[in-house]
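A single structure is presented below for examination.
A single protein chain has been removed from this complex, and every other one stays in its place.
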Amino acid sequence: MNLLLASTQYGSWTPPLYSDHGGSIDKLVDVIHVFMFVIFIPWAIFFGYCLLNFRARPGHKASYLPIKAKVSKYAEVAVAVFEAFLLLGMSMPVWAEYKNNPPASDQRLDIRVVSQQFQWNFHYAGPDGKFGPTNIKLVSASNPIGLVEDDAAAADDIVRVNECHLPVDKPIYMRLTSMDVIHSFDFPTMRVKQDAIPGMEIPIWFRVDKSATTDAIRPQMKMTVPMAKAEWYKIRHHVAAVDHKVKDEVVLAKGADLGVDLKKGNELLDQLRKKGLAELTLEPRNPLEIVCAQLCGNSHFKMKAQVMTHTEDEFKKWVAESSKKQKLETDF
Amino acid sequence: MSTTVIPHDLEPHPLTGMYNGKFGIWLFLASEVMLFGALFSTYVLLRVGAPPGQWPAHGSEILNVPLATLNTAVLIGSSVTMVMSWAALKMKKLGAARVWLTVTFLCAGAFLVVKYFEYTDKFSHYQVWLNEPIKVGEHEVTTIKGHLTADCPKLEVSEKNGAYSVTEHVMITPDAEPGGHAHGEAVKIEASKVKRISNFGPRHSPYLATYFTMTGLHGLHIVGGMVVILYFILTGGSIWKRSQEKYTNRIECTGLYWHFVDLVWIFLFPVLYLL
Partner (left out) sequence: MSGHHDHSHGHGDHGHDLPFWRKYIFSVDHKVIGCQYTFTALLFLFFGFTLMMIMRWQLAYPGQPIPFIGKYLSDDIAADGVLVGDGYNAFGAMHGTIMVFLAIVPLGVGGFGNYILPLQIGAPDMAFPKLNMASYWVYFCGGVTMIASFFIKGGAAASGWTSYPPLSVFASSGQTMWLWGMVLLITSSLLGSVNFIVTTVQMRVKGLSFFRLPFFVWAQLVTSFLLLLAFPPLEAAGVLQLMDRLAGTSFFMPSGLVYATEPQNQLAGGGSPLLWQHLFWFLAHPEVYVLILPAMGIVSEIIATNTRKPLWGYKSLVYSAIFLGFMSFIVWAHHMFMTGMGTTLSTFFQATTMIISVPSVIILTCLILSLYGASIRFNVPMLFALAFLPMFAIGGLTGLPLGLTASDIHLHDTYYVIGHFHYVVAPGTIFAIFAGIYYWFPKVTGRKMSEFLGKLHFWPSFLFINAVFMPMFFQGMAGLLRRQYDQTEQLHGAVAHGLTKMSSYGAWLLAIAQLPFIINFFYSMFAGKKVGANPWESTTLEWAAPSPPPHGNFDKTPVVYCGPYEYSVPGKSKDYCPQHVAQEA
């Protein structure tokens, strides 16, 4: 399967998983697929047997009477029972976990997510823990969510466009809404998906694994691609993981990307091939993305946010640096 | 080979007890129930989900209940005359049947005329919402209901969503207050002060949107029924000559449809005007 999905560490079945609740979703997905094969394979064998054994041929006659198929009844009952198990035993508990019991408000990080064509706006309360009010009359390109900036509570708020910073190992509580059309918040590596609907505010929550800081994940996703198989489309979001050398000359420095578009990318790959580079060692520029899963207009496919996960201390530092109020104080 | 005789075109099928046309019209009405059912569900969903104050407490605050009551009576009457027409046909009286049909047709026409007056009244009545309160008479108000004066500049209509906007200013004569004061002086409001302006048409509010959509669709059903009734008034003689039973059946089916259209109104009237 790895062959089909390009030889990448990104995964050949479900994508890599970095949240604590995602495991139960993956388990359900796996169990269902095992179940499918358990049904389908005997079914297919029986099907093939019938086709072969009961083909029309001289001397063979069909029988008028139906077979007494007790087995099929048992099979049908078994299917129904197993479906009931999937529903009651697996899906409902996971969904209840996903939907009920939000983390306590003093232990979680609150983020407002305001989506619009075609960007994700992340609104953090800042050090004071209070969200500033918003007003749609104030919406502009530089103030995408219409934050009332002269309000006291808004002074230290942080608003980021298509850039999301999260602490690891801390419950994150997001309130999703949309300003224009329906979007869908999809964070595949956390197994989180939820529509963002205008006129509604829908909460979701999850926790990023303790070890899953961006800096820790990126090297894990390192992959090597033989130059002969390198195709720009598949590696356009990757950068060189090491200095690539041909006879001591660095042809592709660590961290260099592979061209901004197809033309540039192909030129670069050609150059590297000519220089005799055998293979590329790559890692994703940014391994974690939030994308939009609901058709929202002509640039729907471009609507994505880069996610940076930090340790709790790093995150606090980021909040402090990004908050305007904090900045003002340090300026004095 | 030359002609095809459709079974049960006239004689009832033992299973359903109906000839094809009657069974067909019942099925059609079942689908109509789903159509209006969906619209009534929409009404319930929007009204229940609305923030307080967005919907009027009673439709009568905005709509004209006496006129609608008159219309209800007219429609119920037309249902009766429709039955009379069918009964006359059963007694082989084509002439009487056509008279009853004509009365039904006229009732339907009367209904639409009344509806026309109701509609135009709403379309010429405006509401302005203001960015900040202004003083009208002795009250501070944030919204004014009334009629635009003759010299009020034309409103601009957005091509995108059909919404109105004000170009320079708007001149509006506020409605008389419930207390019975006379109409106030016309008020001039600059465009910059207007948050939103709308007549009491469908764009005004979810309530009026529902009202116009449901009564409009019902009105289309009335028009459709009138076309059919007119057709049978005009062609009655020739169909009757070919097959009396066929003509009687067709009037019966038309009647079923017509009762359904009345029934929809019987639901619409309390739901939109009284509740």
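Per-chain residue numbering starts at 1, and chain names A and B are given in the order in which the chains are listed.
What we mean here is this: a residue touches a chain if its C-beta (ideal position, glycine included) is under 8 Å from a C-beta of that chain, and two chains touch if they have at least 3 such contacts.
Keep in mind that what you see is a predicted model, and the values were worked out from it rather than measured.
Note that of A:Pro103, A:Pro127 or A:Gly146, the residue touching the chain absent from this view is A:Gly146.
Note that of B:Leu15, B:Met91 or B:Ala150, the residue touching the chain absent from this view is B:Leu15.
From the options A:Ile111, A:Ala125, A:Val192 or A:Ala241, the residue with contact to the chain not on display is A:Val192.
In the full complex, chain B touches the hidden chain at residues 1-11, 13, 15-16, 20-21, 23-24, 27-28, 30-32, 34-39, 42, 45-46, 49-51, 54, 158, 160-165, 195-196, 198, 201-206, 209, 212-213, 217, 242-246. The chain not shown here touches chain A at positions 1, 3-6, 8, 10-15, 24-26, 28-29, 32-33, 35-36, 39-40, 43-44, 46-47, 50-51, 54-57, 60-67, 69, 72, 75-76, 79-80, 83-84, 86-87, 90-92, 94-96, 98-100, 116-117, 136-137, 139-141, 144, 146, 179-182, 184, 186, 188, 191-195, 197-200, 202, 231, 233-237, 261-262, 284, 286-287, 289, 291-302, 304.
Here, only the chains that are shown with their structure count from here on.
The distance from the centre of chain A to the centre of chain B, with each centre set as the mean of the Cα atoms, comes to 50 Å.
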